[in-house]
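What follows is a short report on a single structure.
With one protein chain removed, the remaining protein chains of the complex are shown where they sit.
Moving on to subunit A:
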Amino acid sequence: MSKRAIIALKVLVHFLCLVPFAWLVHSYNSGALALKADPVNYITHFTGDWALYILLACLAVTPLRRFSPKLAFLIRFRRLIGLYAFFYATLHLATYIILFSGYDIVMVLNGIRTGQPGVIIKEWKIVWPPILNDLLKRRFIQVGFFAWLILLALALTSPAFIMRAMGGKNWQRLHRLIYVAAIAAVIHFWWLVKTGVRTPWKDTAVLTILLLARIAFTAMKRLRAKPALSTRTTKS
């Protein structure tokens, strides 16, 4: 694939990954978001859904690539897609910490404008106890936060110079945690919905297929390797 085509595709990937965010910003600007009955609930679910969708898209890169050598170029988009998954996961977390907690942004912004930045801390002191309580008590919050921490570590180590500094093997070992993050994110979803609600089944099915594809690929590679070994033993 030519360099030009790769650049064009990268622009396209950026564009596609930004569409949900642009939609959210548009809904905010048009006032449609504020007209919703429970905007905070909507934003939380919207950003959480897209974090998971894009994380799954990122995990789909490698299995897709294996279908054909012609698809090898897809690897060049993996980091980009992964960083967007982190972007939406961070928006999701920020929605929870800033909006869901009841942090009064309007008052804080006014405080900053009128030269009273102390209000940032004052408001934070009000909302922090319930957040800490959630983090200590509620397992769906814990597992979701754990998934975000993994994505944070992967995002921080994503630049090429850090990869070189870490060494390919170490870097790969760390970045395999993306599977743990994806599994934790899906568990977060299941623990969040009410008993009986099956909304997360689609995300779960896609993740299962992507994980099975990897297991199948590894198994096939081993099977192919076997005859080579046996011929060697007969020779000796």
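Annotations for the structure displayed:
Assume a residue touches a chain if its C-beta (ideal position, glycine included) is under 8 Å from a C-beta of that chain, and two chains touch if they have at least 3 such contacts; residues count from 1.
Everything below uses one rule, namely that contacts and distances are computed from a predicted model.
Candidate names were "Alpha-D-ribose 1-methylphosphonate 5-phosphate C-P lyase", "Protein-methionine-sulfoxide reductase catalytic subunit MsrP", "Aliphatic amidase expression-regulating protein" or "YCII-related domain-containing protein", and the UniProt protein name of the unshown chain is "Protein-methionine-sulfoxide reductase catalytic subunit MsrP". From the set A:V40, A:I97 or A:M166, the residue in touch with the chain omitted from the display is A:V40, counting the whole complex. Contact with the chain that does not appear here is found for just one residue of A:L156, A:V197 or A:M220, A:V197. In the full complex, subunit A touches the omitted chain through residues 28, 31, 33-41, 43, 99-100, 102, 104-106, 130, 133-134, 138, 140, 191-199.
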